[in-house]
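Right, I'll just put the structure down here and ask away after.
One protein chain is absent from this view; the other protein chains keep their places.
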């Protein structure tokens, strides 16, 4: 019997790390370039061969961006919309998931199946008519127009229901015997026990809403109702050759979410993985 | 005697309440779903069958398949289909293979697993629109890093975003980059669910690393694999944000990077041809449904569920 030959093993490990690191750098590169360029002068940003680091860190670029376009307003809009949307969506999802998991009623299977199948419908089909509906309701250019159509996600309802179903059903029966109403049971037992899942859904929804582009674009007209993504687009049309300023603008949109991500990393990754595997 | 009817009434009401109180909880979700999902779905199907349609008044003229004829014969739409096919046929497989390799590597005994996971998943939380702007500059024919990087290997500068023939490839590269995160995370989760014992058994059974990958790892990963493929296929057909941001609202130079979804929006938003937009949307829906059904059939043969 031969003894272990260490050499090919070591070479393989080296290649493995090399590949992974190269890939990681490729992933990071656009971000790093974006951040660095945001601090460069225009001249520095279009130099060939490219300059990596700016001579002086032109933080004034950010000031210019905020002066030229109401990015401050965009930021506030996005924060408000993402927050309110997430709060409302969580409430709607909690209520619906509760009904689908704990309560028994006629038509339960039918409605659940219906919600599930909405997951498969591409939003592109709906967006045209939704625009019409929203304009009929007089909700164009309003927060509610942006928020309300996104509140009922079959995906989140499915996910939270799975979680709710892990709470032993015997608890519900025991609570009933103790004279506990459904409403109390939901908010005093189920929700506290499912804090993790609810947090994950909130985080994912917040990120999705922050990054959403098309729907806010369609629904809003006036500049003061723009969100960061749509605002960035308009800004680019105006500042079309100022790379450094565009990168600064992109930073404003992306970096808050990156920070958010670094804080809630585990939740986000686990949430996507779990939802993806089951869904 | 007089008590009896009152009690009966209350219990009848109570019975009704017990069976249907769930709907109180479902009400908000159902309302939103009906108004903003079901209703538009029905409407869209209707809209596609008219030749003229005024969406403001919701009056349509000329019921028939004319809209479908027009759309299918439209060279723009045909180009859109072709482009979508490129993304689906080239971009998607490359993206899947790279993601699988990376996931397998991260899953094997490497240090800094968490760091790699964090970095590779980063693109998922970024707005496609914003990072697309970054890529727009990276692809710039004169000042872009990508061309500079290629020039180090002696490759001349390519007009990524201005050459109609190259535009779709720029989109494909961007699509691969931004799509890796989701796939890697899901593959990793699927790999981590595979019991260590199967690998140990394969070792004892004398299987080489390659054999172990193809005969043990892949089959056990197949449910996850199929799920990722299905979701990615649907996403590939609906590509929009990537193109929008790369070309500042255009569908590429001379519309060369147009996709089906882009066509739909263009018809609706820019040209007010709602019925064409709907017809195209319905065609897209049919394509996606057919592809999904084919995938379902294929997967039944190949997936192994534990």
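Order of writing sets the chain letters: A and B. Residues in each chain are counted from 1.
Heads up, the rule we're going with is that a residue touches a chain if its C-beta (ideal position, glycine included) is under 8 Å from a C-beta of that chain, and two chains touch if they have at least 3 such contacts.
Note that contacts and distances are computed from a predicted model.
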Report task. Could you check which of "aminomethyltransferase", "3-isopropylmalate dehydratase large subunit", "ABC transporter, ATP-binding protein" or "BolA protein" matches the UniProt name for the chain that's left out? Result -> "ABC transporter, ATP-binding protein"
Query raised in the report: Per the definition of touch given earlier, which of B:122, B:220, B:236 or B:264 contacts the omitted chain?
Result: B:220
Requested in this report: With the full complex in mind, choose from B:27, B:72, B:158 or B:207 the residue touching the hidden chain.
Outcome: B:207
Query raised in the report: If the missing chain were put back, which residues of chain B would it touch?
Result: 195, 197-198, 200-208, 211, 215-216, 219-220, 222, 304, 306
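Convention: only the chains that are shown with their structure count from here on.
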**Report entry** Approximate Å spacing (C-alpha centroids) for the pair chain A, chain B
**Finding:** 15
Requested in this report: Could you pull out which chain A residues touch chain B in their complex?
Outcome: 16-17, 19-20, 23-24, 26-31, 33-34, 37, 45-50, 91-93, 95-96, 98-100, 103-106, 108, 111, 114-115, 118, 120-122, 124-130, 132-133, 148-149, 151-152, 154, 157, 182, 207, 210-211, 213-214, 218, 228-229, 232-233, 236-237, 240, 243, 246-247, 249-250, 253-254, 257-258, 260-262, 265, 268-269, 272-274, 276-277, 279
Requested in this report: Would you pull the chain B residues touching chain A in the complex into a rising list?
Outcome: 19-23, 25-33, 35-41, 43-44, 47, 55-56, 58, 98, 101-102, 105-106, 108, 110, 116-131, 133-135, 137-138, 142-143, 145, 148, 177, 180-182, 185-186, 188-190, 193, 223-224, 227-228, 231, 234, 237-238, 240-241, 244-245, 248-249, 261, 264-265, 268-269, 274, 277-278, 281-282, 284-285, 288, 292
